[in-house]
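Of the protein chains in this complex, all but one are displayed in their positions.
A, B and C are the chain letters, set down in written order, and residue numbers restart from 1 in every chain.
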Amino acid sequence: MTAALESAAPLRPDESAADTYGQRSARLRAASPAEAAAELAEISTSVRRDILTTIQSAGMGHVGGDLSVTDLLVTALWGTLRLDPTTPDTPQRDRFVLSKGHCAAALYSTLASCGFFPRARLSEFMAPLSPLNGHPARLKVPGVETNTGPLGHGFPVATGCALGAQLRGETWRTIVVLGDGEMQEGSNWEAAMTAAHYKLANLTAVVDRNRLQQGARTEDTKTLEPLAEKWASFGWEVRVIDGHDHRAIKEAYAASTTGRPVAVIANTVKGKGVSFMEDRVEWHHKVPTDEQVRLALEELNR
Amino acid sequence: MTAALESAAPLRPDESAADTYGQRSARLRAASPAEAAAELAEISTSVRRDILTTIQSAGMGHVGGDLSVTDLLVTALWGTLRLDPTTPDTPQRDRFVLSKGHCAAALYSTLASCGFFPRARLSEFMAPLSPLNGHPARLKVPGVETNTGPLGHGFPVATGCALGAQLRGETWRTIVVLGDGEMQEGSNWEAAMTAAHYKLANLTAVVDRNRLQQGARTEDTKTLEPLAEKWASFGWEVRVIDGHDHRAIKEAYAASTTGRPVAVIANTVKGKGVSFMEDRVEWHHKVPTDEQVRLALEELNR
Amino acid sequence: MTTAAEQSPTYDCRADFADELAALARSDERIVAVCNDSVGSSNLVRFREEFPTRLINVGIAEQDLVGVSAGLANAGFIPFVSAAAPFLTGRALEQIKADVAYTHRHVILCGQSPGMAYGELGPTHHSIEDLSWMRAVPGLEIIVPADPAETRSALRWAVASGKPTYIRIPRFKVPAVTPAGAPFEAGRATRIVDGTDVTVIAVGTMVSRALGAAALLERQGISARVLNMTFVEPLDREAVLAAARETSGIVTAEEGLLSGGLGAAVARVVTERHLVPVRMLGVPSFAPTGSTSFLLEHFGLTAEGIAEAAREILDRAR
Partner (left out) sequence: MTTAAEQSPTYDCRADFADELAALARSDERIVAVCNDSVGSSNLVRFREEFPTRLINVGIAEQDLVGVSAGLANAGFIPFVSAAAPFLTGRALEQIKADVAYTHRHVILCGQSPGMAYGELGPTHHSIEDLSWMRAVPGLEIIVPADPAETRSALRWAVASGKPTYIRIPRFKVPAVTPAGAPFEAGRATRIVDGTDVTVIAVGTMVSRALGAAALLERQGISARVLNMTFVEPLDREAVLAAARETSGIVTAEEGLLSGGLGAAVARVVTERHLVPVRMLGVPSFAPTGSTSFLLEHFGLTAEGIAEAAREILDRAR
C-alpha cells in the first residue's frame, strides 16, 4: 500500500540551543566521568522538569520509565556520543536508539535540551497532528534513528547500525537503551546473540533495570534474574552500575575492553526524583495532577 | 477466513502394532536405563531404516537431522512417556512435541513403530494429498500434538502443555525436542523464561546438539556456546549427555530434581549411523540415491 | 448536527468484556485468561481477583503468549488471549497461523484497544491492519462487536463454537446499537435499519455512526439500510447480496485499513455475484497523532462522512 506518511511537518533544529550543546557536550565528553558528573546531573534535573511539564501538557505519558531512564539518556547524549543536532543525519554520527519507545517524553526532552528541536515544542506532545507522537517517529523528530514503541524492536535495529559501522570500518558507535521488562521479548535475545557473534564491540546495550514493568515487578511477572549471567552467557561484556550515578554511567559507557559488545545493567528507580512516584508500579503511565506536578517540580528543585 | 482444512483422511492407529508397543514400552519404561538401553538401540536402528526408505520413496526429506534425533525420539516414545496409540487424545497422556518439525520423517517412523498408524503408510510421505505432510500436522497424524515446521513454535506450545498440567495438578509430563540451530529463534528464549518462571518441573526440553544447521556449523553461523550456561542462566536444570547413548538419554529424561524445568543438551552427530552422512552439512536435506540408501541400510544392519 | 445515536449514552465495552469473561469462567473451569504484562490494559484485574490461578501472564512476549495458549488448549483449557491488538496480531502472526489456525486449536484471541483506540500513541499502537491480516489466516473466525451486548455475545459464541476466533474488543466508547432479541450467529449480519436506496455495511465503532448517517440521510429523503456485519468471517454473503440487489449501492465503514478488511470482503461478493457500486471508508495509511475521535473525524469516519459517501454512491448509481 503506497501512501504518504503522516501529515504534520517534521521538526527542525534549534540552532542556538544546538550551538550551546555543541560546545558544552564536547567539553563533557572530553572530561573524566568524575569531572562531568555534576554537570550531567544538573542537565538531568532540568530534563526531568521538562518531562513532567511535557506529560502535564499532554495529559498522557509514561512518567515512571521516563524518570528512571533520564540519567542514562542525558549521559549518553550529552556526555558520551558525538552528535550534531544541526546535521542529525550526518553519516558519521554516533547512533542513539531508545528501544523502550514508550519513554518518548524523556527522549524528546533530552533531544530538545540538545537543540534537535526547539524546547517550546515539547508542549505539543501528543497533540493532534503533532510531530511529537506518543512514540518516537524518525521522519518527524530529528535525532530519532528508528521508530520504536512496540518493545523489542530498537535493539535489533541498533545491532544493525553497529554491524554497519563495523562493515564499513568506521569508528562511530551505537548505544541502545532497553527496558528491563522489555528483555522478556525474544527478539532481544536474537539480537544479543547476533551482536555477540559479530563481536560488535562498538555496541553498548543499556538495560534500565528499574525492576518494574507495566503491571507489576519484573520478578513477579516473569523472572529476569540472574540477568547479568544471562547477558554474559550470551557473549557480552557485562557492567552492573547504579543507573542514577552519572559518573558510573559515563564510565560504563566507555569502550569495550574485551572486543565484545557491552551490556550495562543500570540499576534504577522507576519514577526517580519524585518521592511519591518512586518504585511504584502505578506510575508506569499514571498522569500526575497539576498539584502533583507542582510538588514534583518542587522536589526536583531542591 | 473460514474453510475446511486439508482434504485427505487422517491416519488411524494400527491396533496390533499398538498392542505390541503397549506391552513392550511398559516394560522399557519400568526398566532401569542400563537394562533398557540395548532394546531401545535396536528399535532405533529399525526406525533409522524406516527413515531412509521413507525419504527414498518421497525423494525429499531432512535425513541428517532425522538420524541425529532418532535415539532421542525413540527413548522418549518407547522408553519414557506414557502414550496409548489407540487413544492418542486421551487427556492424561504424556505429551511429546517435535519442535524441529522438518524432521517429520523421524517422527513419523517412530510413531509408526509405536502403532499410531500403519507402518506401510510411511511410503506415502509427501505424496499428493497424503496425511504424511512434509511437516507434522495434528489433524492428520495421531500422536502429533501441534503442527510444527517453522522453527521456534513447538517449544512455546509444549510450555503451554506443561503449564496446563501444572494448573490442573495432573502428573502427565511433556518432552519437547529442539534443533540446536533452532535455539537462535527468540521465541524459544521467551518460552525458556516462561517455563522457568512457572517452575515447570514437568517439562523437559531436549536440544539435538548436532552442531550443524541448514547451511553451516552453528558456531560459524551464530554462536550458541556456552549453551549450557545460557540454559542455566534462564533458570533451567541442565543435563549434558551423549545423545546417542540410550542409557544416558533415559537417565536424562528422568524427573527434575530441582523443581525447575530440565534442559537436556544431547550431543549428537547429524546423519548418525550412516558414515558418509555423519557430520556433513550437505546431508541436512540432500536426498540419497538408491545406491546410497542401499549402502546406508547395509551399514545399519551391521 | 447531532443524531439520535450520538445523543445516546456510550459505553466502554471493556467492562462488559471483563464481566462476561468472569461469568463464563464461573461456569466453565476450562476457561483461562492469558496476557502479556497487560493485566490492566487487557481488563483482567477483576478476573485475577476472582480466579487468581487462572490468569497466566507470560510477560512481554507475544509469540510465547500465543504459543503457550495453544499448548493450554492442547491441555484442555479454553484460553482467552488478551493483548493489545497490534502486538497480538502483528507480533504473533505466525503463531496465530501455525499454532492456532492450522493446528486448529480452540484459542480465543482478544485484540484489545483495536483500530485507533490508542490514538495519540501512533501507528505502532494502532491496529488498523488486523482485519486484513486476520482475514488472510485460513480457518480463523473474526468478530467485531459493536456494543456491549455484542461484546458479551461474542465471548459466549467463541466459547460455544469451539473454533479459533479473533475478537476485536471495543475500547472507544460506543452507544448500544443491538436491537433487542437480535440473534447472534456466525455469518449473520444484523439489519438494524431497513432501507431501499443505499446500504451502509459497518463494523464496530462505525455501526453507530452508520446509524447516524441513516438519520441524516433520512432527513434528506434518502432511505438507507444499515447492516452491522459483526462477523467479518464468516461473512454474511446473503445479506451483502440482498443489499446489492435491493439497494443502489453499498458503503462499507470500518476503523481499519482499506486494503483487505470488511471492504474487500464485501467487494468480493459484489464483483462475483451482483454488481453494485461500493464505496469503502476506512483508514488509507499510517495515521497521524491525535485522539481517537480526532482521527476518526480526520478520516471522515463520521455520520456525516458516511452520509456523504452514500450520496456519492447514489449519484454514481443514477
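Quick note on the criterion: a residue touches a chain if its C-beta (ideal position, glycine included) is under 8 Å from a C-beta of that chain, and two chains touch if they have at least 3 such contacts.
Since the structure is predicted, the reported quantities are computational estimates derived from the model, not experimental observations.
Shown chains touched by the hidden chain across the complete assembly: A, B, C.
Residue-wise, the contact with the chain that is not shown comes from C:F286, picked out of C:F231, C:F286 or C:F299.
Contact with the chain that does not appear here is found for just one residue of C:A189, C:A239, C:A264 or C:A310, C:A264. Here the missing chain is touched by one residue of A:P156, A:G179, A:G235 or A:P288, and it is A:P156.
Within the whole complex, the absent chain has one touching residue among A:T70, A:T194 or A:Q214, and that is A:T194. When the missing chain is restored to the complex, the residue among C:F51, C:F87, C:Y166 or C:F299 that touches it is C:F87. Along chain A, the points of touch with the absent chain fall at residues 1-3, 5, 91, 95, 137-139, 145-150, 152-153, 155-165, 167-168, 186-187, 190-191, 193-194, 197.
Residues of chain C in touch with the missing chain: 86-87, 90-91, 93-94, 97-98, 101-102, 123-124, 129, 132-133, 135-139, 257-260, 263-265, 267-268, 270-272, 275-280, 284-286. Residues of chain B that touch the chain left out of the display are 1, 3-8, 58, 60, 101, 126-135, 137, 147-152, 181-182, 184-186, 213-216, 221-222.
As a working rule, only the chains that are shown with their structure count from here on.
Chains that touch both chain A and chain B are the following: C. Taking the mean of the C-alpha atoms as each chain's centre, chain A and chain B sit 44 Å apart. A separation of 40 Å divides the Cα centre of chain B from that of chain C.
Spacing of chain A relative to chain C, judged by their CA centroids, is 36 angstrom.
Of all residues in chain A, those touching 2 or more other chains are 184-186, 222, listed in ascending order. Multi-chain contact residues of chain C (touching two or more other chains) are listed as 58-59, 61, 63-64.
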